[in-house]
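One protein chain is absent from this view; the other protein chains keep their places.
For clarity, chains are labelled A, B and C in written order, and residue numbers in each chain start from 1.
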Amino acid sequence: MTTMTIAKAINEGLRATLKNNPKSLLMGEDIGPLGGVYRVTDGLIKEFGEDRVVDTPLAESGIVGTAIGLALRGYSPVCEIQFDGFVFPAFNQITTQLAKIHSRTNGRCTVPVVIRIPYGGGIGSIEHHSESPEALFAHTAGLRIISPSNAHDAYWMIQQAVECQDPVIFFEPKRRYWLKGEVDVENAGPSSDPFQAHIVREGSDATIVAYGPLVPVALAAANAAAEDGHSIEVIDLRSISPIDFDTVEASVKKTGRLIVAHEAPTFGGIGGEIAARISERAFLHLEAPVIRVGGFHMPYPVAKVEEDYLPDIDKILEALDRSLAY
Amino acid sequence: MTTMTIAKAINEGLRATLKNNPKSLLMGEDIGPLGGVYRVTDGLIKEFGEDRVVDTPLAESGIVGTAIGLALRGYSPVCEIQFDGFVFPAFNQITTQLAKIHSRTNGRCTVPVVIRIPYGGGIGSIEHHSESPEALFAHTAGLRIISPSNAHDAYWMIQQAVECQDPVIFFEPKRRYWLKGEVDVENAGPSSDPFQAHIVREGSDATIVAYGPLVPVALAAANAAAEDGHSIEVIDLRSISPIDFDTVEASVKKTGRLIVAHEAPTFGGIGGEIAARISERAFLHLEAPVIRVGGFHMPYPVAKVEEDYLPDIDKILEALDRSLAY
Amino acid sequence: MGSTQLPTPGTDGILAEVPSAGAVSGEPAAEMVQLLGPDGKLGTDPVFSDYAKRIEPEQLRRFYADMAKIRRFDQEATALQRQGELALWVPLTGQEGAQIGSGHASQPQDYIFPTYREHGVALVRNVDLADLLRQFRGISNGGWDPRENNFHLYTLVLAAQTPHAVGYAMGIQRDQKLAEASGSTEPKAAVMAYFGDGASSEGDVHESMVFAASYNAPVVFFCQNNHWAISVPSSVQTKIPLANRAKGYGFPGIRVDGNDVIAVHAVTEWALEHAREGRGPVLIEAYTYRVGAHTTADDPTKYRESAEETEWRSKDPLDRLEKYLRAEGLADDAFFEQVKADGDELAAQVRATTLSLEVPDIRSSFANVYAEKHPLVDEELAWFEEYSAGFESDEEAAN
Partner (left out) sequence: MGSTQLPTPGTDGILAEVPSAGAVSGEPAAEMVQLLGPDGKLGTDPVFSDYAKRIEPEQLRRFYADMAKIRRFDQEATALQRQGELALWVPLTGQEGAQIGSGHASQPQDYIFPTYREHGVALVRNVDLADLLRQFRGISNGGWDPRENNFHLYTLVLAAQTPHAVGYAMGIQRDQKLAEASGSTEPKAAVMAYFGDGASSEGDVHESMVFAASYNAPVVFFCQNNHWAISVPSSVQTKIPLANRAKGYGFPGIRVDGNDVIAVHAVTEWALEHAREGRGPVLIEAYTYRVGAHTTADDPTKYRESAEETEWRSKDPLDRLEKYLRAEGLADDAFFEQVKADGDELAAQVRATTLSLEVPDIRSSFANVYAEKHPLVDEELAWFEEYSAGFESDEEAAN
């Protein structure tokens, strides 16, 4: 067991990948000598050279498009998109190409490309640096989407993403980059399947589902609720596509109540999918409607008001109150 | 009252717009002498000239990006994207620019750009020509998304889209282009608000919500169910963002049951948003879970199997059966 | 005739002189590599004549035979579409010179990314033409195994394959470094990316060229300027010859007469050598014409004069090679009759195979969404099985 930050855990995970998988390579803007604007690739170019850690021209469609070509040649590229808000120039390559090549070739070709995206707000940043666009990828079949919430998962999930033969979008909770945690670099343990949800706190009165940056918030809300005598179960979804509905369903059948929290706007967000599916699967068990806590239907607002925008402990508690009072 | 096809109704609507609004202009690939691959802009370049009906270079980001610039200069551009599957090169301009400029300028600038997209399947076409990407736009605040299902709406809604000061994505149900209907070119009548849903068939046992190409399918299913003695209400949503939840909620509070149908894949689709919100708003009125009928989680399949993929009367009836039997 | 000035072998970074930038793309540029004129006479070029001289008579006859074959195939596919056997067809007639010439310049180890009209290249790369029709019959989005002949599937989102080509070429660079380090003597490889005059306007083409130049990737960009992007003339995409685009990135750009199979072959061979030898990317603009409709769904009378088509028919790539072969005594009536017979046989065979192609089941779509197990796909497939079974039992009950 070693203690490290999430950023360091991803760095170590990438290092392990580059060591163990000779076909893996990293591509992106500023990932070389700078080590990425968040230093997630720090030191890797020194260790593995310019052919394995590639500073690219400033062109996201080109990054993902050439990564696809490299994958077709047998490589496993890991692309870094510098910030959530800058993935959209690559949207066409991701949606119409990356996601569909396995299907288009009738299963003959695989394109094991990983796209790393630091995402989410809460860091007081300027426009386009705080968004949570995961729902815009989840709707497209052919992609897998995962997001770690702690260092141990971060270390293992990035490696699992590279090994996965399907394209994986790897959302990194940027405001948690400096969150420290224990990492077992020998054993993935219960984190051996990146597409499985984890129950991170057991409870019996209601379930909160969250992922990435909001997992610590959900846990804090559950702890606060415990002081009021409520026993809250918290699920770290880990995988946004596919979603481990079995784990959520079992929890809700036990608790009868569900809150889903994410930073992305509620309208059209992944919370709607969870609410709809769990409402169908556990219809007779639900004692209250599924309540979603998410961003408002607005562009991510300026830093000085993001506190009012972001789901936080209070908003989750308010939702819990509504659910418990139903 | 005149009878015309949906394609002709849009053509006439655009003609009226070009006549009445001197700042309006059309842009796109092949919309000039060819009149568009579906002839929706047929004859317009002859009538209004090359400055108002612009054949553009083959570059979707350029089309939407220059349209934004024209809008900033006071114009009202209507862009045609040739097929649903080819909107993605413009995704960045639509998502990070078009949707956000009003907000970014603190309300000082408006960008009344309309983006017309023929969408949906059922026409036996090749890859990328049958998709329904509306959910990928609905999640982004700042855009409005509408889709007509009949000629009268098509005629009026395209004009309303251009007059709206917000950006509007106008999804045209391409497999219904040749569907004829009565158009009142004098009076919009109940279609005066493009963002309002229409109850197109009244009923008391269950509600079906659909939009665009599936409205006739939903009506046919309701008629079939009537033969089995079920009274089904059908709602033509018309607007996908915003969604007229009030109309849906009122209907469901009356019928107690809801089926949502769209061609887009169910997972992460707009049906999830409707199911989630109505389950919350009408929790105590629902006698069965909201059932969604949509595409499978796969790239739109090849033409020879699209029949098995598309929501059709049978699939809606199956969902109705499940709902009614709950 | 070509007065193209080329980089001295081994000297990097010197641009080939491309046609005068002032020329208008609607008319042939003053400077365009041409060896075999419409009159069937062979001219000379300071650089490319050497390449043309390498072509043996047998290979020239093969060029002709392949051009004739693919044109015959084109007719058959058009007929199949008219008869309702294909959803759509994308004819290549007029572009045989550009495709057969460039295709034959590639070597087996080269990898090719076509757009959707490169049937001639597919033929040269040994793709089964009936497999190629799967896509247009609506039974597959990719009818062949791209790895088998190093010929990628058609890509319908315009220009999207161009960065794939560059990435693939970056993979080749890495493989070759490793191979060299281990003393292997595998032949060097390059990549070709085909795209059209219309597609050239897409941002992806630019980003591809930026990456290719930046990494000196072994890739040849092969732009067939067939004058039209559906109804939009190439003058809307560019006011000057497209070959000039290469000047913006610092690699050679060459406009070649796309209806001159000999020049196309020579220029492409040169370019592929250039790329394989590590001297970086090349852009070739093959100046040609789409004689027919854009697709079987298109009606060119809406947007262009038939006089233009007639004029281009007089520059036909087959006619001029036939003239040359006959004049030089390299082929006789018997040869041309045999070519015709072979074409008819191919057409009959493709037709028969096409009509007997199995219609897929949506279950195969479920199977290929992901390479690894996926619970949602499994769940939806299970629903579909149960749903379908319901109909079967309904039917049984009715019987």
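Structure notes:
Convention: a residue touches a chain if its C-beta (ideal position, glycine included) is under 8 Å from a C-beta of that chain, and two chains touch if they have at least 3 such contacts.
The structure displayed is predicted, hence computed values, not measured ones.
The missing chain, though absent from the view, touches A, B, C when the full complex is examined.
Here one chain is not drawn; of B:17, B:92 or B:207, the residue touching it is B:92.
Only one of the listed residues, A:85, A:112 or A:167, touches the absent chain: A:85.
Residue in contact with the omitted chain (choice from A:12, A:29, A:153 or A:263): A:29.
When the whole complex is considered, the residue among B:67, B:169 or B:208 that touches the unshown chain is B:67. The set of chain B residues touching the chain not shown comprises 25, 51, 56-57, 59, 61-62, 64-75, 77, 89, 92-93, 96-97, 100, 102-110, 141-142, 144, 164-166, 195, 241-246.
Counting the whole complex, the residues of chain A in touch with the unshown chain are 29-30, 32-35, 37, 55-62, 85-86, 88-89, 124-128, 267, 296-299, 301-305, 308-309, 314-315, 318. Touch with the hidden chain on the side of chain C covers residues 13-15, 21-22, 201-207, 210, 213-214, 236-240, 244-250.
Everything that follows uses one rule, which is that only the chains that are shown with their structure count from here on.
Taking the mean Cα position of each chain as its centre, C sits at the greatest distance from chain B.
One finds 40 Å separating the Cα centroids of chain A and chain C. For the pair chain A and chain B, the distance between C-alpha centroids works out to 31 Å. Residue positions 89, 92, 96, 100, 103-104, 141-142, 241 of chain A each touch two or more of the other chains. Residue positions of chain C touching 2 or more other chains: 140-141, 157, 203-204, 365, 369, 374, 376-377.
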